[in-house]
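Here's the structure we're looking at; comments come further down.
Here the complex is missing a single protein chain, while all its other protein chains stay put.
Moving on to chain A:
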Amino acid sequence: MPEIPATSRRGLLFGTAAVSAGALLTACTSNEPKKTETAGNNVPAADDKPGKAVTIGFAGPQADHGWLNAINENAKSRAKKYSEVTLEITEGSNDTAAQIGQVQTLINKKVDVLVILPADGKALTQVGLQAMKAGIPVINLDRIFASPQAYRCWIGGDNYGMGLNAGNYIGEQLKDKPNAKVIELAGLDNLELTKQRTQGFDDALKNYPNIKKVARQAADFTVESGQAKMAQLLQAQSQFDALWNHDDDQGVGALRAIAQAGRKDFLMVGGAGAKSAMDAIKADNSVLKATVLYPPTMAASAIDLARALGQAKGVAGMSELEIPASITLYSAVVTKDNVAQYLPTGFS
């Protein structure tokens, strides 16, 4: 769960988002959703031949959530694929001070490259700068540092795009319905990424003047909060046509509340791409009809980039001699039609 680059960078990123995502998708189509294991994406971005030995330090937040757990698994299984890569993983922590200490430990160990998924991007900026100054290049994963000087390369998801794609999908489904009503079950409101998802969703709905967002409540990314907040929303809104839920983990609870209330009169779109959500989309026996991805495979790609950086290579399939400065993943909409393709990337 990322933070999009500071506004000044955002324009640049979105300007190039289509280009970079497009380039990535076409140049390395084999790269995105691939069958195999939980790691999903198993074909490395950089070339596969063993090069010189690289030690990659990895510091992430506590994996107390399905998506973050998938991030760790993706990073570990990808690092195992390279015989010359050693992965030094620190204990995950949601405490800023603790995570700063962990990164400093990795700097002192003189790892070759650092991959950092900060619990709070802005708060970890200083330690990112420290690492860069110490000559250790940093791959900033997902939640972005406040300064571009603090990382060599940023790779992460597109929260705004998640909302945008969810909104446009819902808009297309409801475009012929006059006075359509949608509601939003957001994630943790004290995370910037939640605001970005909502902003994207609202912007997409502006394309469809017949649709009005009538309610929004924030949950905590947990099943329990998803159930509780959804039960309230269902009580408050006796009739609506579509629901966007920011996160598939809390979606488990939301679907439970919907079943408990016996409601079927709307369509639901999830977010992130959990396996349980994809299974439900495939089975097509609930209100859940789609989910917008926020792929945890970005962790595997971050290891690829870190390795390429450590071996001073570019990325296979791209003409550049160096790895890119930033990569934004695409938030594809998974529906019944394409779920088979994406199911292997679903995390539990």
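Just a few scattered comments:
The working rule: a residue touches a chain if its C-beta (ideal position, glycine included) is under 8 Å from a C-beta of that chain, and two chains touch if they have at least 3 such contacts; residues count from 1.
As a convention for this text, contacts and distances are computed from a predicted model.
Only one of "ABC transporter", "TonB-dependent receptor", "Osmoprotectant transport system permease protein" or "Acetolactate synthase small subunit" fits the UniProt record of the hidden chain, and that name is "ABC transporter". Contact with the undisplayed chain is limited, among A:K122, A:R256, A:K282 or A:K313, to A:R256. The chain omitted from view is touched by exactly one of A:Q149, A:N210 or A:Q235, namely A:Q235. Checked against the full complex, the one of A:D95, A:E224 or A:D284 touching the unshown chain is A:E224. Only one residue in the set A:D48, A:D95 or A:D189 touches the chain that does not appear here, and it is A:D189.
Residue positions on chain A in contact with the hidden chain: 62-66, 68-69, 189, 214-218, 220-224, 227-229, 231-233, 235-236, 238, 249, 252-253, 256, 259-262, 276, 348, in rising order.
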